[in-house]
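Note that this complex is displayed minus one protein chain, with the remaining chains in position.
For chain A:
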Amino acid sequence: MRGTLSDRMGAALLMAPLLLFLVLAYAWPFLGVVKWSVTLPTPGLGQYGALATDALVQSVFIRTLRIALIVTMVSVAAAYAITMVWVRGSPAQRIIAEFCILVPFWISVLTRAFGWVALLSNRGLINTWLQSIGFISEPLALVRNEFGVIVGMTHFLIPFAVFPLASAMRSLDERVLLAARGLGSSRMRTFWTVFVPITRSGIIGSAMIVFVFSLGFFVTPAILGGGRSVMIAELIYLRIFQSPDWGLGAAISVVLVLFVGALMALLFRHVRPKQLI
């Protein structure tokens, strides 16, 4: 909706405190990071040049994208099923689904990551159980690799994927589904040709949130990857706190932020913000 000029001025004024906070808390520090990236250790675009040639940085970038993509697909698919139960299930099913969605929010990300270690490690619950029933002789490598990282991240991100999907599914007119069945379409066909396409905006919103989130993941990959499956955020941390190579760390940060910014811009061209909530 477009109001008059004074309406829009009013809206801008109402948002001013929030905008001010965002500028002070995010934009200002980010400008500092940008400054580091072009001044440390020497002024110039040298660090960006190094990024373009550094094989380690590139391999971490590619791994991060790969993990983020897999996590996004698995999270959104799982969230889609959970959301269907939450929005369209019987009253008892709804309560159980809601519980499953909300409980993870009450447990710290650190606790959850260690929980997965306890489950997935060589002497963890899953491996010892599988060995005790004689299903495997050697423990499976479930953690300290990409698999462990993907499991931990997916588990963390599913609840975030639920909300855009729930909003899309709630606004769907039940009669449209009845109409499809009345016209001769099976439940399966109705799901794929009517239900999924109509909730498309929710799927896109959900996928973008999960994808952007997973690009910047730090704690989960650091614990479940065990240093062998380093993702971009961990690389930045290593460059700044351990190497210390502040210029390169800052340059990676800037590239990551620009990449995420470009993705968000793409998202908002396809779905309107209100469809994400």
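Methods note: contacts are C-beta pairs under 8 Å (C-beta built on N, C-alpha and C of every residue); 3 or more make two chains touch, one makes a residue touch a chain; residues count from 1.
Keep in mind that, in the parts below, contacts and distances are computed from a predicted model.
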Write down which listed name, "Hydrogenase maturation factor", "Aminomethyltransferase", "Circularly permuted type 2 ATP-grasp protein" or "ABC transporter ATP-binding protein", is the UniProt protein name of the chain that is not shown.
"ABC transporter ATP-binding protein"
Pick from A:8, A:35, A:181 or A:270: which residue touches the chain that isn't shown?
A:181
By the document's definition of touch, the residue of A:50, A:130 or A:194 touching the omitted chain is A:194
Mind listing the chain A residues that contact the chain we can't see here?
173, 175-176, 178-187, 189, 193-194, 197-198, 200
